[in-house]
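Below is a structure I'd like to ask you about.
A single protein chain has been removed from this complex, and every other one stays in its place.
Note that the chains are named A, B and C in the order they appear, and that numbering of residues resets to 1 at the start of each chain.
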Amino acid sequence: MFSYIRKALSAAVALGATIAFALSAALPAQAATAYVPISGAGSSWSANAVEQWRTNVQQYGMRVNFASTGSSDGRNQFRNGTVDYAVSEIPYGLKDGSVVDSPPANRPFAYMPIVAGGTAMMYNLTSGGKQITNLRLSGEVITKIFTGVITKWDDAAIKADNPSISLPSRKIVPVVRSDGSGSTAQFTAWMAAKYGSLWGAYCNAAGRGSGCGLTSNFPVVAGKGFVAQPNSTGVAGYVQQRANDGTITYVEYSYALNAGFPVAKVLNKAGYYVEPTAQNVAVGLLGAKINADLTSNLTGVYDNADPRAYPMSSYSYMIVPKTNANNFTNDKGKTLGAFANYFLCEGQQQAPALGYSPLPINLVKSGFDQIKKIPGASSVTLDLKKCNNPTFSADGSNTLAKNAPQPADCDKKGSTQCASGTGGSAGAGSNGGTSAGGTTTGGTDATGGAGASGNSISGPMSCNADTGQCVAVTADAVKISAEPSWTVGNTIMAAAVLLLIMIVLLPPVLSRVLKRK
Amino acid sequence: MTNLTMDNFSAAPVQPQGVLADLDARNVSAWFGDHKVLDRVSLLMPKGQVTALIGPSGCGKSTFLRTLNRMHELVPSASFAGEVLLDGSDIYDPSRRITEARRHIGMVFQKPNPFPAMSIADNVTAGLTLTGLKVNKSDAADLIEECLTKAGLWKEVKDRLGQPGGGLSGGQQQRLCIARSLAVKPRVLLMDEPCSALDPTSTRRIEQTITELASEVTIVIVTHNMQQAARVSNKCAFFLAEAGTPGVIVEQGDTTQIFEKPIDDRTNDYVNGRFG
Amino acid sequence: MTVFDTPIVNEESALADAAAHEPPTQEIHHDVPRKIHVMRVSDVLSISGAVAAALAMTTLIFTMLAPVGGIVGFLVVAYILFLVTYAILVSFDETWPIVRDRVFSVAVHTLAIIVFATLVFVVAFSISRGLDALPHLNFFTEDMSLAGPLDPLTKGGVIHAIVGSLIQIGIALAITIPLGLTTAVFLNEVPGPFSRFVRTIVEAMTALPSIVAGLFIYATFILILGLDKSGFAASLAISVMMLPIMIRASDVVLRLVPSTLKEASIGLGADNFRTMWKVTLPTARSGLVTAIILATARGIGETSPVLLTSGFTAAFNADPFHGPMVSLPLAVFQFVKSPEPSMIARGFGTAAVLMLLVLILFVIARMIGGETVAKREKRAQTRRRLWGAIVSAAGPGSALLGRGIARIGSRLPGGQARAAQEKLRSQISHVAKEAK
Partner (left out) sequence: MTIDTPRKLTGVRDRVDLIYRGVTRSGGIIVLVIMLAIGVFLGLRASQAISADGFEFFWQQAWEPDAGKFGIAAVLIGTILIAIVAVSLALPMALGTSLYISEYAPLRLKKTLIGLVDLMAAIPSVVYGLWGFFALQGSIVPIAKWISQNFGWIPIFAVDGYDPNDPLSTTTVFTSSTFVAGIVVALMITPIMTSIMREVFSQSPIGEREGALGLGATRWGMIRSVVLPFGVGGIIGGTMLGLGRALGETIAVYMIISPVFVIQPHILQNGASSISSLIALKYGEASAFGMSALMAAGLTLFVVTLIVNFGASAIVARSRSGASS
C-alpha cells in the first residue's frame, strides 16, 4: 500500500522528465551550427549588456550562459575553473584590503574590454515637497559625502556646487553596496586616486588597516548613518523609496534611468558639470591609457580636460582563457570567439540604450587580438571593416566622442546652474509605473542622450535659454510627498488597509456566526 | 444570516445554587449530522432522587444524558430539538448562558478526568476558578474538605492535597471528579457510567457516595450494570434503539417496578439479562 | 450481539409510557433541530458599538490630541480601543469569565486573520508586481534565451526555470525519500547507541544553514571533483538540506505508530520487514506525506544552496548532468537584480509561478496521501479487512486495537486534514458508545 507513494512519485518525476524532453524537442533545434554552450559569471555592473548580447547571439545558434554574481565572484570562479569566462571591472592582481587577488596560477588568461560606462550618482532629494533633479557635485564633495565628512545637504560645499538650488537641511544618507561589487571597486578606485587622503582616513576608521585603496567591499563605519544594501537593485531600490529622502548612491547609469531618478552631474577637470551619458563617457575614456595587457590606467580619464568628459568612466573586461585548462575546449573557444566578435562590433550598437557607452576603435582592435589568443577561436573571421560599431568612423576617430555635444554654459562651474532634469527624471513619462513619477522638464528620450545639453528647459521656473541663466530651483512638477500618483504600491497599501479594517470588523462577527455552528 | 432574538435577561431566573430541583426533558431529539440518535424522548427526573438510565449500547442514553447539560452540542455537526427544563425554565433558552446551565447541572464522566497538572485541592476548586467564582482561602479549605468528604475521598487524601490529581488510583480519581462537580454546588448531577472503568471495590464506594448524595442533589446516572441501577436508583428509564431507528424510552417508572414487574416484554428481557 | 427480532416499537405507545407526567405538548413540537446558538441583539449592539466607539475615539485622538501618524498606528490604536470598549460593554451583562472568553475569542480570531491576511498580502504583492508578465502566454512556454533586457514581456518566459525546478526537486526527492525513509526506519527499528547517535546527528543537521549546504556541495563536487555546475549538483545541495528535515519528521511519525500494531503483526508471525512494509508505513502514510511536503517546501523555495551549485542560464536545459540549469527561486533572484522594469516584472511573475507550482505539488501530494473521499473509503476498507484478520487473530482484549487504528490517523501529523473527521468519528463513538 505504501508503495503508492513511491509509484506516484516516480510517476510524477517521470512525467516531469517527459514533459521536459518533449518541450526541449519542441524548441528550435540548435544543433545546426557547431557552437557548444559556454558559461560565464561575474559583474552585475555590465550584466545588462552581456544579457542583451547573449540573447542576440542566440539566433546564430550560440548558447552563452551568464550569471551576474558580481565581479569578484566571477574572478574567483574563473580562477577555480568553474566558468569558461568571467566578466569583471577590475583585473586580477590588485590589492583589495591587504589581500592581493592573485591571478589563476594554472590558467593563462587575457583581458578583453567589453563595454564602457560611467558610475552615476543617483539621489533622492526633495526640497519643499518637490524633487530636486538638477543636482551638481564636484569630485571632492562626492568623496566627502561617501566618507562621512559632509553630512548635511545644505553644506556650504554642496551649496557652492549648486548656486540655484535651495538645499534642505537634511541629513545625507549615503547608500553603498553591502556585497562585493565592481561598481564599488570602480568608485573606490576613483576616490583613492583622486582624494587618497580622505578615502584613506575613512578606510582606516572603518578598520581596514593602512588605507585601502581600491576595494570591492565598501567599508562601513558604524554610526555614520550609511546604509548598505546588496546588489544594484538593492541600492537603487532603496534610494527610490519615497520615504528615503536624502539618500544618494553610486550605481550604474541605467538603474537611475529606469528608476526614473536623477543622477548628479559631476564636475570635470574643465570645470563643467556633466552627466554620465554614453557620449560623455566615451569622451572621458579617450583619456584612458591602455596597458599592454589591455588593462587601463584611468588616471587620464579622471583628469580628462575635455569639457564633455565624465570623470568616473571606466571599462568592464571579459577574462578569457588562453589554454584549454579546466574543461575548456576548442569548441568552446569557437563559441566564445564568435560571441566576442559579435559584442565588440554589432553588440556595441545597443550599449547606449542599455545605459553604457560603446567601445572605441582602439579597444576593439586590441579585443580582436585577444580573441585570437582563445584556443579554437582562430576560425572566427575578424574583419574590422565589417565591424558595425557605432564609434567607428572612416577616419578612425571615435564618432561618438567626436559628435558629443559640448556642455551648456549653465553647466559651467560658477553662479549659474542648468534647470533641466538629469538621468531617469529627464524623460517625462517614459518610466511610468515606477514610484517617482515623471517630470515636466524637457528631455528627449530615456536612453542616455537626455538632458545632455542645456537647451531643453521648461521647468516651473523658466531659465533664459540664451544666456543659460537660471534663477530658481528646478523641481519636479509632480509633488512627491503631497499628492503621489496612484501606483501599484498604493493599490497594495489600500488592499492592506482594507484587510486591516477587516481584521477589526471580521473577528467578532465571525465568532458570532461560527459559534452557531 | 443569523437569527436575532431579543434577549431578556430578567426572564432568566437567577436560581439559588445547591437547592434541589426537578429536571424535566421534553421531546428531546438529537442528531449527529443527518443521523438521528434520539427521537422525542421525554423524561422527568424528580428532585432528590436518583434516576437511572439503562439500555443496550448505542440506544442513545449517553447522548440523552449529554443533552441535559448541553454537552451534546460540543460535537461538531450535532443538533438538538426539544426542551430541558430545570425547575421549569428551559436551559436551552437563548437568553440563558450555556456555562450557567452546566454549572447548575454537573457531570461525571465515564473515564475519570481530573486535571493532571493540578493538585487534588485545585482540582476540587477548579470549577470555581473556571466559572470565575471567588472564594477566600479558608472558605476554600472548608469547601475542599466538605466536597471530598461527600465524595468519600477525604480520609484517603487529606494528607496529600497538594499532590497532582493524576497520581490517584482510578476509583479515587473518579471520586475526585465527583468532589469537583459538587464544589460548584450543582442542583443536578449527571453521571455517565461512572463505574465502568473501575474495580468492584471502587464501584461500591462510589455507589455508596451516590446514595449519600441523593438527598442533596438530583442525580441522573447512566449505567450498564443492572444490579447497580437496582441498588442506587429510585427511578429507572429503559432506552432502546432498534435496528437503525433512533433511541426512545421504552419504559420508565420506579426502579422496583421496572425490575420486578416491567410492563414491556423488552424491558423484561433486558433487566433479566436476556439480551443486550 | 443478540439479534433483535421484536417488532418495531410503536412510537406512540412508547411515548405514551414516557409521557405519564407530561402534558400532551408533542403536537406543538415539530421535530426539527432547534437553533441553539442565536445571535442576540445585545451581542450585535456591543460589537458594533465597540467598533463605532473605537473608531470615533481614535479619530479624536489622531485629529485633536496627538497626531501619532500613519494608518497603521491608527488601526493599532483603534483595535486596542475596540477591545477595551468591547470588554466593558460585554461586562455590563455578563460575568467576568464570559467577558474574558469573548475578548480572547476576538483576539484569537484577530491573530488568525492577521496571519492569513499577511499570506494573502504576500501572495497578492508578488502577483500584482508580476501582473505585467503573467498574462503573456509566452511567459509559461518560452525560456529566456531569446529575450534580453531590452525585449518586451511578449518575448521570453520561465519554462526553463519551471522545468529546472521540477527536475531538481525530483532528483532531490528521488535521493531523499528512499534514503530518508530508510534512515527513519532504521532509527525506529534498530534501537541502540548507534541509532541514537545517528538521530542526534540528524537532529543537529536540521540546524544546518542552507547556504552551508550549498557551500559543501560546491567545495566537494565542483571544486574537488571538478564537475560542472549543473542541475544535479543543485539537487545534491537541496538533498543535503532536505534530508535531515525528512528524516526527523518521518522519524517522529513512525514513532507515533502504536507499538500494539507492530506487536499484533509480529504476533502473527510476520517478520520485521513485512511488519514495516505492510503495517507501519501504511499506517503512518499520511504523516509521511506531510514529512515529504515539509521537506519539499523547504527544498523548492531555497535560493542559497542553488546559488552556488546550479550555475545560471537563460536557456532551456532538461539535462541535469551537463550545463547550468536554473530553478525558479534562482531565476527570481537574478531577475530582480536587473535594472530593467520588464525583468523585475518577470522576477515577480516567476515568484508567483513558483508559489503556484508549490500549490500544485501540494495538491498532488495530498492526493497521493489520500485525501479524496473515495480513495479514503477504499483504503479504509482494505485496512479494515487487513486489521479484521489481525484483530481476530490477536484474540480477545485486542478490540481496543481496532479503535487504536481508527484513531492513529488523527495522531499523526499527516492526518491533519483527516484528523478533524477522525476526531468527529471518535467523538461520536465516544458519545454514542458505538464501539463493541
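The rule we apply is simple: contacts are C-beta pairs under 8 Å (C-beta built on N, C-alpha and C of every residue); 3 or more make two chains touch, one makes a residue touch a chain.
Small disclaimer: the values here were computed from a predicted structure and weren't measured.
Peer 1: Where does the absent chain touch, in terms of which shown chains it meets?
Peer 2: The chain that is not shown is in contact with A, B, C.
Peer 1: Can you tell me which of C:Ile36, C:Ile222 or C:Ile293 touches the chain that was removed from the display?
Peer 2: C:Ile293
Peer 1: Specify the residue from the set C:Val44, C:Met57, C:Leu131 or C:Val252 that touches the hidden chain.
Peer 2: C:Val252
Peer 1: Going by the contact rule already stated, which one of A:Gln52, A:Thr247, A:Ser366 or A:Gln417 would touch the omitted chain in the full complex?
Peer 2: Checking the options A:Gln52, A:Thr247, A:Ser366 or A:Gln417, the one contacting the hidden chain is A:Thr247.
Peer 1: Can you tell me which of C:Leu150, C:Met343 or C:Val358 touches the chain that was removed from the display?
Peer 2: In the full complex, the listed residue that touches the missing chain is C:Val358.
Peer 1: Looking at A:Ser178, A:Thr299, A:Asn330 or A:Ser393, which residue reaches the missing chain?
Peer 2: Considering the complete complex, A:Ser178 is the one touching the chain left out.
Peer 1: Going by the touch rule given at the top, which residues of subunit A touch the chain that is not shown?
Peer 2: So the residues of subunit A touching the unseen chain are 69-73, 76, 96-99, 101, 168-171, 173, 178-180, 207-209, 216-217, 219-220, 222-223, 225-230, 234, 237-238, 241-247, 489, 492-493, 496, 511, 514, 517.
Peer 1: Please identify, in ascending order, the residues of subunit B that touch the omitted chain?
Peer 2: Touch set of subunit B with respect to the missing chain: 69, 71, 74, 76-77, 99-103, 106-107, 109, 111, 113-118, 126-127, 129-131, 177, 180-181, 184.
Peer 1: On subunit C, where is the contact patch with the chain that was removed from view?
Peer 2: Residues of subunit C in touch with the missing chain: 68-73, 76, 97-98, 100-101, 104-105, 107-112, 114-116, 118-119, 121-123, 125-126, 129, 178-180, 182-183, 185-187, 189-190, 194-195, 197-198, 201-213, 215-216, 219-220, 240, 243-244, 247-248, 252, 255, 271-274, 276, 290, 293-294, 296-298, 300-304, 307-308, 328-329, 332-333, 336, 347-348, 351, 354-355, 358-359, 362, 366, 410-411, 413, 416-417, 419-421, 423-424, 426-427, 430.
Heads up, the rule we're going with is that only the chains that are shown with their structure count from here on.
Peer 1: Taking each chain's centre as the average of its Cα atoms, which is closest to the average over all protein Cα atoms shown?
Peer 2: Per-chain C-alpha centroids compared to the overall one single out C.
Peer 1: Going by average Cα coordinates, which chain is farthest removed from subunit A?
Peer 2: B
Peer 1: Between subunit A and subunit C, what is the separation of their C-alpha centroids in Å?
Peer 2: Each chain reduced to its C-alpha mean, subunit A and subunit C end up 42 Å apart.
Peer 1: Go ahead and note the Å separation of the Cα centroids belonging to subunit B and subunit C.
Peer 2: Centre-to-centre distance between subunit B and subunit C: 40 Å.
Peer 1: Which subunit C residues touch at least two other chains?
Peer 2: In subunit C, the residues touching two or more other chains are 35-39, 44.
Peer 1: Give the residues of subunit B touching no fewer than two other chains, as numbers and ranges.
Peer 2: 2, 76 - these are the residues of subunit B that touch more than one other chain.
Peer 1: What does subunit B use to touch subunit C in their complex?
Peer 2: Its residues touching subunit C are 2-7, 9, 26-27, 29, 31-32, 37, 39-44, 57-58, 60, 62-63, 66, 70, 72-73, 75-77, 79-82, 92, 94-95, 97, 99, 130-132, 237, 240, 242-243, 245, 248-253, 263-266, 275-276.
Peer 1: Help me check something: in the complex, which residues belonging to subunit C touch subunit A?
Peer 2: By the definition above, subunit C touches subunit A via 35-39, 43-44, 47, 50-51, 54, 71-72, 75, 78-79, 82, 86, 105-106, 109-110, 113-114, 117, 120-121, 124-125, 128-129, 131, 143-151, 159, 163, 166-167, 170-171, 173-174, 177-178, 222-223, 226, 228-229, 277-278, 281-282, 285, 288-289, 292, 307, 311-318, 323-324, 334, 336-341, 344, 364, 368-369, 379, 382.
Peer 1: Touching residues of subunit A toward subunit C in the complex: what are they?
Peer 2: Result: residues 1-2, 4-6, 8-10, 12-13, 16-17, 19-21, 23-24, 27, 37, 39, 41, 44, 47-48, 51-56, 58-59, 63, 65-69, 80-82, 231-233, 236, 252, 254-255, 257-259, 327, 350, 353-355, 431, 433-434, 488, 491-493, 495-497, 499-513, 515-517 of subunit A touch subunit C.
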